[in-house]
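Just one protein chain is left out here, and the rest sit where they should.
Should a chain be cited, it is by its letter among A and B, assigned in written order, with residues numbered from 1 in that chain.
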Amino acid sequence: MVRIIKKKRYNKDKEGKEQQEEYIAPTFSVDFDENFEKFKGYLEKSGDDVVFREFAFATADIKCGVIFIDGMVSKQWIQVNVISPLLLGGGQLNIDADEKEKRYKTALTIKRKIISAAEVSEAEDLDEAMRMLISGETILLVDGYDKAIVIGTREFPLRGVQEPITDPVIRGPRDGFTEALRFNTALLRRKIKDPNLVFDMMTLGRRSKTDIIISYIKGITNPKLVEDAKKRIEKIDIDAILDSGQLEQLIEDNNISPFPQMQNTERPDKAASALLEGRIVIFVDGTPFVIIAPASLYQFFQSAEDYYERWIIGTLLRGLRWVGSFIATFAPALYVAIVSYHPGMLPTPLALSLAASREGVPFPAFIEALLMETTIELLREAGARLPKPIGQTIGIVGGIIIGDAAVRAGIASPFMVIVVAVTAIASFIIPSYSLAIAFRIIRFPIMILAGTLGLYGVMLAFIIINIHLTLLKSFDANYMSPISPVQVSDWKDAFVRAPIQWMKKRPVYINPVDIDRYEQDAVKEM
Amino acid sequence: MKRRNKVVFWGICISIILLTGCWDRVEIEERGFVMGIGIDTGEKEGEMLITYQIALPAAMFGEGEADKKVWNVSTTSPTIIRAKKNIKTRVDKVLNVEHTRVIIISKELAEQGIAAHMDYFLRDVDMRRRTDIIISEGPIKEIFAITPPTARSTSDYLADILLLNEQHVHRISSDVDLLELAKNLRRGSDFILVKAKAGEKDIELTGAAVFRKDTYVGHLSPDEVKATKWLIDDISRGTIILQDVDGLPGHMVFEISEGRSKVTPRIQGERVDFDVQIRIEGDVAEMQHLNFENILTQYFIENLERAIEQLIKRQCHEILKKAQEKFEADFMDFGGLVRQYNARWFKAHEQQWREIFKESELNVSVDANIRRIGLVQ
Partner (left out) sequence: MSTEKDRLSSVQVMTLAAMTIIGTGLINLPRQVVEAVELGGVLLTLVAGGTVTTLSVVITLLGRRFPNKTIIEYSSDIVGPILAKGIHLLLAVYFLVGTALVLRLFSDAMKAFLLDNTPIEVIMITMLILTIYLAQNGINAVARICEAFFPIVLISSSILLILGLKNFDIKEFYSLWQVDLVDVVQNISAVTKAYLGFEVLLFAVAFMAKPKKAVICGVAGVGLTTIIYTATVAICIGVFSYDALKFQMYPTMELAKSIDFPGAFAERFDVFFAIFWIVAVFTTICVLHYLAGFTTVRLIGLKNYRPFIYLVAPIIYFLALAPQNIYQVKLCGQIFSNLGGLAVVLIPILLFIIAIIRKKGERGSEEAK
């Protein structure tokens, strides 16, 4: 059954492609009016924002027309640099030829001499011209010329370069990616001024025609990795890509896993360091988040600041994050398992005071934990979706008042409130939001296992998670990489942050072409 | 597509198991934590009076009546596990022995032998191995009736005395826990256990109970316990009281700060003698003749040291004699030492060991050092 569906789909794809191949885009004629009408015919229904301006080239009295989309171009710039030179008839035209020839040559001259734009190109057919037009270029049609002149006038409402919200640092660069693809590539170029830095552009989305850039450093990144990424992106057939998150889901290795298999960041420095490690960075137009692939679990515990402060604090903070992730995943489950199954593991005074505090709590520890964890997830989601000032109020109301009231009302024991609070705080310590989500999700199944099988269940969960992580791959790189398979040289940047002088090699598991970070001579000098 | 089937398969498998689960779940507040277990002789022959001291956590942490921190439940039964089941019919909690801190056995019962009653505790997986075994002078009920204001329960009280003060008081016999007891019982060797006696409002740890194999044979006074501790390498921060040293009136008290004793068996054919080397260091802690003269001279200190050495030597010989003649029990576990030093010899002579032990002699050498004299000269 499954196979049949697959086959059908496959056939459909094939047919679709064949159709496309047969389709021939309408070309332009020499006649200006005809061309102009063609555009009008396509675009009139699409709204008021398309501007058609028809005028005559003063010098030779040739019909001209510009088409652009209001709001996506700089109107004033068009007026000054395109329309007014043409209207006022700048430049001498000494063309000796018949009418037809003359017009053609005039058009070339306009293109070459009159329009003072940095980017001028030509569109051969209507489809191409349309695509350009929609992405914010201006189309100039000249009577007698059978191509559309495309003038680079893109300018649309943009956020400037601001401090990234998701990866804040105390010390370190404060610029963040924006929604504009070109800004982002520029920010990266500014960090790595290496001609080997490659930006490979692709377009994705039948309707959205989103620009996507795969960037890598030639000579460091393994070409197989780049090829694999390109292949995966080419396979995608979708109507629109609005954010890199969507792209990530479409190219990841395992779409059932709760764990993120690619890193995302708003920080150009993080992207740059990933490139220098031999990874690829995928930009998607319209989002400040870029994707870094391949990823390994340990990477999600790294913060950009680990490298900017001295190594001791970086190492300690990494340790803290591993501990935090363990707490965020296992603390409620351990509470349930110990309270309901193995109270003998607690020191006697603690066991007695726990028993005293739970006297009167009507639910089993498992239900109690589930209740409180759900409450805190509600609070967190409520806080995240509300405007910032209200969100904070929710946090305070939820955290303090509900916690206290739950204890007073006898629904939860004070220990449970502590466990829940510590769990929540611990999950905030993980720098990567996507990984923190993963831990938040798997916490609940582990709690169920702990509630039914006690510590044995918790250990089963631990083993399952480990098996899953070991089997998981990200672009053919092992997700558990420096742990299994063991790669001792990668440990320097995984659990600890070794002094920079020690990290002479790029991560081995990514298989970079050039493994040494420094030239051998440079290392000797150090 | 294939992956989806897999996920469904695993989902079903796991949920079947989980939905039928929770066999072992007992909430912590539903458990009755047994703090101590008392075993006494019953009225009828072959029956025991067994008391479980169950903690009442709410009362311990301020909400209930302060003087009712524990609940003592007693029952008569021929076996321990039967007693536990009896008590379960009368208590609305699931009994939990994971936090049991002491097992108290009455002297009368101990005179009949304790090995049979200890088996359950060693077999039960929930029992801790650090549970102390204490012999009670009088009936168990008297002991469990007392809960001093500083402790949560009688059991905590006794266990904490042993835990905190045994290191500092020489006359408390060192605590024997289940682990230690199990070793002795399985080996069939002799041993001593801490002895407790209920007073009006408190319980006193008085000396020790001597066991031959698993049977109570006699009592060691605190001084004798002290002497025994010289011989089993278990020297606490105790005191040695000397009288009339160097012709000075009143008591002189020497406090041990560090000590070590080493016993080495010397096997000569069918006879074993023991070399005992004791090294102690300590301070002068108290002097009753206060004449404000500078008497702590080198000469005096040497005399004092010699007196201490003499005293320890005498005590060692006395206690060995008592063990050989009065108790006929090798509670210093010299047999174990011989076994450790020469297993083959001991295996051959295991049956005659008690006779051989009776003929053994000690060769004690003591080295006492006074290091400090406190703040007064």
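General observations
Quick note on the criterion: a residue touches a chain if its C-beta (ideal position, glycine included) is under 8 Å from a C-beta of that chain, and two chains touch if they have at least 3 such contacts.
A quick note: this is a predicted structure, and the numbers were derived from the prediction, not measured.
Screening B:A145, B:L164 or B:A343 against the full complex identifies B:A343 as the residue touching the chain left out. When the whole complex is considered, the residue among B:R4, B:K68, B:R90 or B:R186 that touches the unshown chain is B:R186. Only one of A:M345, A:I401 or A:I418 touches the chain withheld from this view, namely A:M345. One chain is missing from the display, and on chain B it is touched by residues 10, 13-14, 17, 20-21, 23-24, 98-99, 125, 128-130, 179, 182-183, 186-187, 336-337, 339-344.
Not every partner is drawn; the one left out touches chain A at residues 341-342, 344-348, 453-456, 458-460, 462-464, 466-467, 470-471, 478, 480, 483-486.
One rule holds for everything that comes next: only the chains that are shown with their structure count from here on.
Work out the mean CA point of chain A and of chain B, and you get 67 Å between them.
Every residue of chain A that touches chain B in the complex is listed here, in rising order: 2, 5-6, 256, 339-341, 343-344, 348-349, 351-361, 364-366, 448-449, 451-454. The touching residues of chain B, when paired with chain A in their complex, are 1-3, 7, 17-18, 21-22, 24-29, 31, 33, 55, 57-58, 60-61, 63, 96, 98-99, 101, 126, 128, 152, 156.
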